[in-house]
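All protein chains but one are shown at their positions in the complex.
Every chain is named by a letter (A, B and C) in the order it is written, and numbering of its residues begins at 1.
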Amino acid sequence: MSVTYLEAIREAQFEALRSDPNVFVYGQDIGQFGGAFKATKGLAREFPGRVLDAPISEDAMVGMAVGAAVEGARPIVEMQFADFSSVGFNQIVNQAATLYWRTNTPCPITIRLPSGGTAGSGPFHSQSMESIYAHYPGLVILTPATVEDAYWMLLDSVKLDDPVIFCEHKFLYYHLKAESFGEHSLPIGKARVARPGRHATVVTYSAMVHEALRAADELQMEGYQIEVVDLRSVKPMDTDTILGSVARTGRLLVVGESFPWGGVSAEVISRVSTEAFHMLDAPPMRLNSKDTPIPYHPNLWKAHRPTVGSICDALRRLLRF
Amino acid sequence: MSVTYLEAIREAQFEALRSDPNVFVYGQDIGQFGGAFKATKGLAREFPGRVLDAPISEDAMVGMAVGAAVEGARPIVEMQFADFSSVGFNQIVNQAATLYWRTNTPCPITIRLPSGGTAGSGPFHSQSMESIYAHYPGLVILTPATVEDAYWMLLDSVKLDDPVIFCEHKFLYYHLKAESFGEHSLPIGKARVARPGRHATVVTYSAMVHEALRAADELQMEGYQIEVVDLRSVKPMDTDTILGSVARTGRLLVVGESFPWGGVSAEVISRVSTEAFHMLDAPPMRLNSKDTPIPYHPNLWKAHRPTVGSICDALRRLLRF
Amino acid sequence: MTPAVPITCTKADLTPDFRDQYLATYRQMQSSRVLEEKLGSLYRAGGRIVGGVYLGRGQEAFSASVAMQLRRGQDVYAPLIRDQAGRMAFGEPITDALRTYMGAATGPMRGRDGNIHRGRPQEGEMAMISHLGAMVSVVAGALFAKRLRGTIADAVGATSIGDGATSTGSFHEAINMAAVEKLPIIISVANNQFAYSTSNDRQFACEDLIYRARGYGVAGWKVDGTDLAACLKVARSAVAAARAGGGPQLIVGTMLRLGGHGEHDDAAYIPDEVKFSKVGQDCLLVAEKFMIAEGWATKAEIDAWLKEARATVDQAVSLVSKEPIPDPYRESWQALSSSELVESWQL
Partner (left out) sequence: MTPAVPITCTKADLTPDFRDQYLATYRQMQSSRVLEEKLGSLYRAGGRIVGGVYLGRGQEAFSASVAMQLRRGQDVYAPLIRDQAGRMAFGEPITDALRTYMGAATGPMRGRDGNIHRGRPQEGEMAMISHLGAMVSVVAGALFAKRLRGTIADAVGATSIGDGATSTGSFHEAINMAAVEKLPIIISVANNQFAYSTSNDRQFACEDLIYRARGYGVAGWKVDGTDLAACLKVARSAVAAARAGGGPQLIVGTMLRLGGHGEHDDAAYIPDEVKFSKVGQDCLLVAEKFMIAEGWATKAEIDAWLKEARATVDQAVSLVSKEPIPDPYRESWQALSSSELVESWQL
């Protein structure tokens, strides 16, 4: 038996609904239909009145969740695609994110963003928005890369008294499998050394963790041991674990799937450069998507985002330095 | 006689309207009333039917501008405050920013964002959103710091065949004065060495340029010559000028008024660390606002943003290294 | 079809119970006016008020009428920019307003946010964000949660919005969603003819905003917002309908704000014809005339209430004036309630 990343997300919601009557799920087509990706399949039947179809109103969906949270509920909002959260952007960054700071009222909402690229999805069904939300104070931004993290981090999100932007990667939904959900190990906010190594560190997150691991496999054949750090949470960011890894390897490549200007990779490099400059034996490097919208055709899409190949190339340059 | 930063913005719009019949200005209360800050004072009378009051509909305002641009117009959209552009966010990053790339159709629109903090304005009338918009491909993000730049860069924006997010700083509106608008010197995309120096470089933009210059004055009395680079345009970012300055000084502090996670300062540090690592004689540093919403009370506000004092402190640490 | 004729009071409406509420509401309106006049003069004097001042003069009857129907501790209220009178009617202490305007560390916003953005969400009073339209869905969500958690009983939620803010997508999405969920929400549209300087004709093209009600499938009530009796009648009916399961209630009231958008604004853009028309009447004067005509109060009584209100406000001002302002060194500078997730290193 095995479970997928998508099943982890479904099961975590099941468990959250089961264990806390204050939890409800709100999103387009998530009721009887089970959601565009089936992440809520069967939940509406099992929890009548608590898994509800929303109108196509992302702004109101988020505002509604905030109001419900004030009244003691713990809503989970599903955006049909991360890209459409742009319409709920204002309620996320100005309503949800400021509530606690302004009024001392906790805002325990979880917004699920089906994120990232898949072949043939194009500019509006492929975006990674973690860097946008992480810029604002008051939000927790999670980017699970494994089945286990998808499960436990979603459960943790619902329990957290702060707004969580839960960036689940669509590319991992069906492909990524595990034997079980495993144990609840790392708390929110901690990064994980996904693979130990000593010649260079790749800091990455979400689907790119798997590309980086494969790149590390490939570099191993060339005699290099690459350490891969899975951020898990891009805000807060576990600087200690990153610095610990760079201290071991002296070399840093940051890989992200989102747009290249600013964002997670710039933040990681800034932290390392400002805090651990002297640990670096070579200039740090970063690899992101190209600076255009995300292309539709698979040929272009593969060239737009980092891949095993481009990560290997970058690592070779980094190691050669 | 002298002109203010705000007058520069008004005059640039006057000149744009005068010289090109395809230019129009659209925004809340900008007609007869002349705008919340009076940046369009008198223009409605001088250009009948071309300076129009918009309903409180930021999403439609931007969408409207894009459609008009497709038809050959060159709209200027005024957001009443940068903060309210969050409601037009989707049309900016997904409609305007992708139009050219998707369809080969240029999108010459200018969106004016009255940006940045002023005492007593609080969390929703003080934001700096340049880092948010710069993350997306397809937008040009300008952050004028001087009266001259406010004038010439706004004129350049309107002439540019791409969408420009024009971040004008409210703090400079009335305070900042110059003898005249000067000459049109630097093109869009070029940074400016606002003050030459040799012990350390401060890279900054917008209102913080003036804080940095004052900090440089103060450090001068301590025997240090601080170079101040005014980015002018945060996207594209003039990496060459930044690297040139760091090559001279070997030390880098980046100062920005916006939130600390990611954004302009992280982008500058990433570029310098990855491209000019060996030019750095000390770890680079950055200074931004604190990671909370922007406070209302002046006491808190002054502690939230970088100031001459905190820039001087940071520089002293940087120089001591 | 929802009538575009405003609902008015007849003699039959003027029961003793109605009269008692009328008088109580009037006193809230009067207190609100007194407080706002004080805020205005503190602003003009300079030095004590932080930032701008946004007043609800002229909108007291419309604002307070709905809030008078609410039960603090059960109902939800999300006042907007012109709702000082409604806030008072809902039980917001004068000190909350003063502390927020003066940026006192003791106030509900602790100097972090100001003026009209105050509230106590955990006590059912939402603290508005500036982005217009954004609070409607928040109220809907609170009501939804009450229903989900079985704590709704006959609770309602109320919020208001200006003529200008009806143009926001946020307003549209929220009222539509509330209608789908059939939530007991009262949305009061205060059509004061202007959004900042922008008049209705640049804001919408329908003959009357009340026609929006049918488009959303919600009940609509049109009222003269300068007429306290009519406002009270409508508010009582609309709130009762919501409590009884009638779903969202859209009330559209017409009036003028008797002042600028904020105290920095002289409202020169409001033409005299409008100022001196019926829509520009002062609801307090209308109410005073009415009370006297009905024999519900004498001029002397009204004056005595005014004196009392002034004394209360003066006392509160002198209290708050002595209170501490925020100390940046004691600020926690933490935007998350989960302290363990606040990054300890310098962000």
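Annotations
Here, contacts are C-beta pairs under 8 Å (C-beta built on N, C-alpha and C of every residue); 3 or more make two chains touch, one makes a residue touch a chain.
From a predicted model like this one, the values you see are computed outputs, not experimental measurements.
Within the whole complex, touches from the chain that is not shown fall on A, B, C. Summary of contacts with the chain left out: across B:38, B:102 or B:316, the touching residue is B:102. Summary of contacts with the chain left out: across C:9, C:55, C:89 or C:218, the touching residue is C:218. Touching the missing chain, out of A:214, A:302 or A:316, is residue A:302. Contact between subunit B and the unshown chain involves residues 21-22, 24, 49-50, 54-55, 57-73, 75, 90-91, 94-95, 97-107, 137-138, 140, 160-162, 187-189, 236-237, 239, 275. Taking the complete complex into account, residues 1, 167-173, 176-177, 179-180, 182, 201-207, 209, 211-218, 247 of subunit C touch the chain not shown.
Considering the complete assembly, subunit A touches the hidden chain via residues 28-29, 31-33, 36, 52-57, 59-60, 81, 83-84, 86-87, 119-125, 260-261, 288, 290-293, 295-300, 302-304.
FYI, only the chains that are shown with their structure count from here on.
A complete topology is adopted by the chain contact network, contact being made between every pair of chains. Distance from per-chain Cα centroids to the pooled protein Cα centroid is smallest for B. Subunit B and subunit C have centres, each the mean of its CA atoms, that are 36 Å apart. Multi-chain contact residues of subunit A, defined as those touching 2 or more other chains: 90, 94, 97-98, 101-102, 137-138, 275.
The set of subunit C residues that touch two or more partner chains comprises 109, 112-113, 117, 129-131, 169-170, 334-335, 343.
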